[in-house]
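Note that this complex is displayed minus one protein chain, with the remaining chains in position.
Take a look at chain A:
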Amino acid sequence: MKVDNSLPLEYSTEENNLKILGFWIFIGAEIMLFATLFTAYFTLENRIGNGPSGAEIFEITPVLIETILLLTSSFTIGLGIHAMRLNKKKATMGFFIITLILGAAFLGVEIYEFTHYVHVGAGLQTSAFTAALLTTLGTHGLHVTLGLFWGLFILIQIKKRGLTPETANKSFIFSLYWHFLDIIWIFIFSFIYLKGMM
């Protein structure tokens, strides 16, 4: 395989380049997936039936904690990729571990939030609003859960094999995924929570 040493490891072969481009195309499809979920939510957000409205169940504190956690984890994985480009294996792994811990904390708060919603009588079947809300939040949460396992496996590979064109490429693609989840969260934060509490 032709290895171009003038580029960072993750781009060093033609195959690696194509994998990154391919992942961007996947992200394009994910954008459309979340667009349909947002569409359903915006259409149904006022159909609350006998259940509570968004303004009644949303709480600013957990939402703010989730936002800070995910925003910071997006920053730390960016630093992880930067360390990877400096060929610092330990620092890369350190930043990946911090990222995954922040991600797990985010998920913990989200699980608390979901049990809270069910407690105050906003379950999946309560109204069109709660169904659309929990489906949208749940799809994002599921992506984060998947990302935690994915990140963990990549961490193990870096530990075992070191920073090679292959593991660097996988790490970079994982970082794209993680940043993308942060972007989706920004839209959830702005147009579901803040809009709902305005």
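Everything below uses one rule, namely that a contact is a pair of C-beta atoms (placed from the backbone, for glycine too) under 8 Å apart; a residue touches a chain by one contact, two chains touch by 3 or more; residues count from 1.
Please note the rule applied: contacts and distances are computed from a predicted model.
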* Structure fact -> Of the listed "NADH:ubiquinone reductase (Na(+)-transporting) subunit D", "Succinate dehydrogenase cytochrome b-556 subunit", "Iron complex transport system ATP-binding protein" or "Quinol oxidase subunit 4", the name UniProt assigns to the chain that isn't shown is "Quinol oxidase subunit 4"
* Out of A:Tyr11, A:Phe114 or A:Trp150, which touches the unshown chain? -> A:Tyr11
* Among A:Ile60, A:Ile111 or A:Ile156, which one is in touch with the chain left out? -> A:Ile60
* **Residues of chain A (touch criterion as defined above) contacting the omitted chain** => 7, 11, 17, 20-21, 24-25, 27-29, 31-32, 34-36, 38-39, 42-43, 60, 64, 67-68, 71-72, 74-75, 77-79, 81-83, 86, 88, 91, 175-176, 179-180, 182-183, 186-187, 189-191, 194-195, 197-198
